[in-house]
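Here the complex is missing a single protein chain, while all its other protein chains stay put.
Up next is subunit A:
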């Protein structure tokens, strides 16, 4: 194959050459270095909106402890001694929380540095900053602020170090996976992945998110190239979002400024493996627990797993965050009580219940699979099942709640029924006597603020809050949605990124798909291979296809903005170099793009007359571009061959050939040579018998004869 081409070859080479000396020097004292971690305390998405409008995701309570505390506990227990916490959205709140927590005490074995910036918009930005500030000295752990885990990574770390010392820094990353068969509840549909790996070396050969994927293409070539005699394709793995990275990872993010997510990085690295020579390995754990709270469904799952003690030794009664008054007692059926809980007469805590300190529960309540925060007041005859009630919530009598999240300071008046998957965000008041349908989301923020907030999202949160408060005052609460005394706005399900329903999760994924250029281009690749028919799918195809898209885009822009032909040639030339396309291919692609132009604009079913009326002005306009590329007789033949390929399908459009001749792009010798050339397939023979074409050839011949006669 020609080559798998690098997008930014120059910057990459420079980066590699300049840096290669650094890690080698560091090799010797690798052992004594303390383990570092990079914790990204921002999700860079809005799955938890509108809850995360008031509180960053990392600080949301999970079994009454902030999620970031779980992550830090995990890091500390695996022996991390220095952690860099990167925050963006509501950074000041995270910072404040960490300063108060045990992690910032002088005795903490894990030194936590908080780094904030409003400019982080993706994981890529964070890692580029890690590289720019030269924070990491050796291998580090990369996690998100919402990872809950008890995995002991020391074994994986050792394997990683061993690989790196053996193979001269070829392996840059070890991803940690948990074995969990399909249907396991910690598997989040968004995160389903398919991984191909080398069975012996545990090297990842292919990594693909499986969401909404109907069929899969595996680059068998890559798998076979490795030369391993056993490789596995696995669907029973859960990405724990914990990875052991070498400092090169941060450098690679800097070099490839288009990498935004870890997914980009992994796929980019795998595609360019033979050029950069970097490899990714994996470590599969069987009995550890690791999951990322990436949506509310996962929140539900991870909370209940915590209470059911799957994350031992991180259990509610361990009070690992070491907060005053948080020590709770654990009794049969996983009932946990913090001090000061009062339970009314006849109330039952059935199973898997955690009740925060100083919470008062009235008489005859039935509570199961529920977490209740601190200082809540719950009335009589309340039924709670799979409810997640945060702090200072007031629930009046005769309320029924099923699988819902109720945030801080919410007031639920008497007789309210919350159906499944409801979310009451901060400070909402609901009721009395209203039944909220399934999937209702209420917030004090009006959904219309959404658009304004887009810009604010990554800016300071302080002024943002005040600003939105002013706005809410202008709007009126709808009593049909929140009850006669209620306060809050209903968020439309369509704008809801945080729902728990699978179909909506798919919809989110769909949006993400169109935003992700890599998967986009890939879906086109499969179409492209269909168009070309005879070509087998090979990596080289990607670039040709991408190049074709780029050329098309360039021409389209040239048309819209009236760019001169010289500049167009310049752009196409630069694209040619970027994708490493040969001159012959450039010509063929250019021809194809131009000829398909009317189809793209008008649809495939246009008539011959329409087609030529569209194409002719274009051809006239771009004649200099063609002339720049079509110079030698061989070029003309290539050009014609490409035309032939296009017109095999729609042979009526031969008028184009005529105009090409008239515009002096093609010369008669070339056309005659092509026509007389032995045709190979039936179709092209049939093409040569086309009436219009024959007439044109005849005319050409006659013209030639007459000119000869003139002489």
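Heads up, the rule we're going with is that a contact is a pair of C-beta atoms (placed from the backbone, for glycine too) under 8 Å apart; a residue touches a chain by one contact, two chains touch by 3 or more; residues count from 1.
One rule holds for everything that comes next: contacts and distances are computed from a predicted model.
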UniProt names the one chain left off this complex as which of "GPI-anchor transamidase", "Translation initiation factor eIF2B subunit beta", "Adrenodoxin-like" or "proteasome endopeptidase complex"? "Translation initiation factor eIF2B subunit beta"
Could you tell which one of A:181, A:277, A:553 or A:617 touches the chain left off the display? A:181
Can you work out which residue in A:352, A:443 or A:612 touches the chain that's missing from view? A:352
Of A:36, A:76 or A:122, which residue touches the hidden chain? A:76
It is residues of subunit A that touch the chain not shown, namely 76-77, 105-109, 179-185, 187, 286-287, 289, 308-313, 317-320, 327, 329-332, 334, 351-352
